[in-house]
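One chain of protein is taken out of this complex; the other chains stay put.
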Amino acid sequence: MSLSMYISAAPAQAGGAPSLEQAKDEYNRLIGQMIAAGEMFYRQNWVLGTSGNFSAVFSRKPFELAITGSGAHKGTLTPDQFLRVNDQGQPIDSPHQPSAETAIHLAICAACDAGAILHTHSVWSTLLSDMYGASGGLELNGYEMLKGLSGVTTHLRNEWIPILENSQDYSRLSREVFHTIKGKREVHGILLRRHGLYTWGRDLEEAQRHVEVLEFLFEVIGRQHCMAATL
Amino acid sequence: MSLSMYISAAPAQAGGAPSLEQAKDEYNRLIGQMIAAGEMFYRQNWVLGTSGNFSAVFSRKPFELAITGSGAHKGTLTPDQFLRVNDQGQPIDSPHQPSAETAIHLAICAACDAGAILHTHSVWSTLLSDMYGASGGLELNGYEMLKGLSGVTTHLRNEWIPILENSQDYSRLSREVFHTIKGKREVHGILLRRHGLYTWGRDLEEAQRHVEVLEFLFEVIGRQHCMAATL
Amino acid sequence: MSLSMYISAAPAQAGGAPSLEQAKDEYNRLIGQMIAAGEMFYRQNWVLGTSGNFSAVFSRKPFELAITGSGAHKGTLTPDQFLRVNDQGQPIDSPHQPSAETAIHLAICAACDAGAILHTHSVWSTLLSDMYGASGGLELNGYEMLKGLSGVTTHLRNEWIPILENSQDYSRLSREVFHTIKGKREVHGILLRRHGLYTWGRDLEEAQRHVEVLEFLFEVIGRQHCMAATL
Partner (left out) sequence: MSLSMYISAAPAQAGGAPSLEQAKDEYNRLIGQMIAAGEMFYRQNWVLGTSGNFSAVFSRKPFELAITGSGAHKGTLTPDQFLRVNDQGQPIDSPHQPSAETAIHLAICAACDAGAILHTHSVWSTLLSDMYGASGGLELNGYEMLKGLSGVTTHLRNEWIPILENSQDYSRLSREVFHTIKGKREVHGILLRRHGLYTWGRDLEEAQRHVEVLEFLFEVIGRQHCMAATL
C-alpha cells in the first residue's frame, strides 16, 4: 500500500495497516529527523554547497523511500524539498526530480536492507578517499570509537571502508556499490573518491551515529598524517 | 527608475514597473539575505574583524547595487548598515560611505552580469592565495564538490581561480579584476593575494553556494599540503 | 539514606537530612548540569557517536552516583537517560542498564574522592593517547592554562597525565585506573589509549573546567607536532 493511496483516498483500516493519519505522522517524523540531521551536519561543514543527500525507507511493501530532492541545501531543508520514490527511483506524487544519486541509495537498500542512508561530504572524507583510493579502501583498527558502529563490541575491530572511484555514470556506480557491499554485514560505510561518505543503518538514529563515528575516525586518521612527520 | 524616486514620492504604476511597496519589499528581501549570509559566514570565521563585503543588484535600469557600508561587522549586520550605489559607486539617498572595495563589485557586475557578489576573507583563502600567487592562479580538478558551481556538471572539471596581487589602489585593482574575468563564463571566483575570495552568482543563493563550494575546496587543498609530507 | 527511600515514601525530616523535595531538586540540578555539559561537549566534537559518559555523586552515605545510561547520545541527553547506581554499580530504582564504563567512574570515586567525573572522547586525546601511549603518559609543563586545574598556582607546573592501554575488560581496567591514581592528589586526569580522557573534580563545575583545560592543552600539543617539522 503506497502513501499516495492514503493521500488520494483514506481506505478502510484493515488489520495492522496504518491509517492515513499514522502514515502522515510517520512521514513527517522521518523528514523531521532528516531536517535536524541536515542542520547538525551543516554546522560540521559536512554538507556545504548542495552536497550530501539523505533518505529513509517509508514503506517496505510496496517499497517507498523518502529522500531529499535535487539541488536542495542540506543545512536549511524544508518539508517540500523531500519526495518519495519507488524502487525504480521514480517520484511518487511529486513534481520534484529526485537527486541523480538516488540510484546509489536504492542500491544500498537492496544490498543490505538499510532503513536509512546518509551521504555526507566532508573535508576529511574527501582527502582520505583520495589518499587511500589506490588501495581500494581504508582500514580502521584499534579505536574505541568503532564500538559506535552497529554490532561492533571491541576496539580490536578491523573495519574496512571500501573506496570506489567517483563517476557521473550513476547507473554504473550504483551497481558497483551494490556488488561491493552485497552480503557483507560487516561493512558500515563506503567512500566515493574525492566525493564523500555513504553510510546507513536500521533507522535514521543509527545511520546518524555511523556518520558521527566514521567522520570522527576520518579526522583522526587525517590529522595523524599531519603529525606523522615528527614522530 | 531608481528606488530614491519611489521613496521620495510614490509614482503612478505603469506597465510592469514595481510599486513603491514592491520595491521596498525587494530591497528588504535582499538585505535580509545578506544579513543571514553574514551571520553564517561569521560562524565560519570567513568575515572576522570588519573583513568581507556583500552586494546584490537591486535595479538594472538604472543600475542600482545594494551593498554593505564601510567598516560594518559582517556577523551582526543591521539594515541601516547597507546602502545603494549607482554604476559610478556613488551613494543614493544615503549618508553612508560605500566601502572602498565597491569598485571591485561594480567591475564584477560589468564583466559578467552577476546579480550578487560576495567577498569572504578566510584563513585558507589567505594562505592559498599567497602560496599560489606567483602562479597567477589555483587549479581545482577532480572534486565532486565542483558540481556546486553554476554550469558545472562533472567532477572532471578544470576550474581555474585567478589570483591577483593585492593593492590599496582599488581603481586600478578593479580594472584588473574586470579584464581578468570579462568574457570568461567559466570563471566563478577570483582570489586577491593574502586578502580573500570574490565570487558571484545570478542571485544571492547562487553566490552563497559558490562561497561554500570554493571555501570547502580551499580547505581541502590547504589540508592536503599539511599531509603531503607523509605520503 | 537513599533517594529510593525518598521516592517510595517521604520520611519525616530529621536533623540535617534533606527532604524529599530537596533531594529531588538536587538530583535535577545535577542532571541539568550534565545535560548542559553534554550539549557544550557535543558542539566541540568531544562526544560524537555515543561516546563519553558523565557522573556526579548524589549521596555519600549510602553512596549513590547519578550517571548517564548506556548508549545515550551525549549531545541531546534527556533526564530519563540518567540513572543512579550504588557503590557496586547496580542500578537503583531504574530499568536502565548503566554503561559498562561505570566501573571506571566508581574506581575514580574510590581512589580520589571525586564529586563528579567526566569522560570525553576527542580527536586530539585519541591521537595523543596513542602517540604517547608507549611512554605511559604525557607531560604538560609551562602553560598558563594549567592554572585552571584545581590546586595549580603556576604555569611552571609539571603535570603528568597517565595513559593506560585500552581494554574491553572494564573490571580489570577499573582496578588499573584505581591503582594509577590512588593517593596521588597531583593527578587531574587520565587517558585511555585511542579512547579518550577521564577527568574529575569536587563538583561538576570543577570537572568541566578540567575537561576544558586538558582538551585545550591536548590541542596545543597536537598542533605543535604538526608545526614542529618547520622549526
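Labels for the chains are A, B and C, by order of writing; each one numbers its residues from 1.
Criterion: a residue touches a chain if its C-beta (ideal position, glycine included) is under 8 Å from a C-beta of that chain, and two chains touch if they have at least 3 such contacts.
Computed from a prediction, not measured in an experiment: that's the story for all the values here.
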Where the missing chain makes contact, among the chains that are shown: B, C
Selected from B:K24, B:H73, B:R157 or B:R175 as touching the chain missing from the view: B:H73
Residue among C:L20, C:C112 or C:M145 touching the omitted chain: C:M145
Contact with the hidden chain (one of C:K24, C:R175 or C:R209): C:R209
Interface with the unshown chain - residue positions in subunit B: 45, 48-51, 73, 121, 123-124, 126-127, 131, 166, 168, 192, 194-196, 222, 225-226, 228-229
Positions on subunit C where the hidden chain makes contact: 43-44, 142-145, 148, 153-156, 209, 212-213, 215-216, 219-220, 223-224, 226-227, 229-231
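Methods note: only the chains that are shown with their structure count from here on.
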Type of subunit A:subunit B copy interface by residue overlap (half), same or different: different
Cα superposition angle of subunit A on its copy subunit C, in degrees to the nearest 5: 90
CA centroid of subunit B to CA centroid of subunit C, Å: 47
Distance from the mean Cα position of subunit B to that of subunit A, given in whole angstrom: 33
Numbers and ranges of subunit A residues touching at least 2 other chains: 226, 229
